[in-house]
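The other protein chains are all here in position, but one chain of the complex has been omitted.
Coming up: chain A.
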Amino acid sequence: MLYTPLSYEDINGLGDEYKQYEVIKYQNKQCCIERMQNGDMRLVQLLSTDPNDFLLNDFIPGTIISNQRTSQ
């Protein structure tokens, strides 16, 4: 049951044009990522409660994470 001032249509409108995001673990931190066509991933959001994590260069939103780096 939703408790929100938004209307039902605002929440459940057609969302086909929106990209699906995935949650992965990268360098032991949970990240929301978007898969790109060449197999690399673009960091969308860092999921952490530690404010210092958001200052790390590796976790700036938009950072490209290549597949090779995650397998290491």
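Please note the rule applied: a residue touches a chain if its C-beta (ideal position, glycine included) is under 8 Å from a C-beta of that chain, and two chains touch if they have at least 3 such contacts; residues count from 1.
Following the convention adopted for this analysis, contacts and distances are computed from a predicted model.
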Undisplayed chain, where the name is taken from the UniProt record, one of "ATP-dependent Clp protease proteolytic subunit ClpP", "Amidohydrolase family protein", "Response regulator" or "Nucleoside ABC transporter ATP-binding protein" | "ATP-dependent Clp protease proteolytic subunit ClpP"
Against the chain that's been left off, what residues of chain A make contact? List them.
-> 1-8, 11-13, 15, 18-21, 23, 30, 47, 49-52, 55
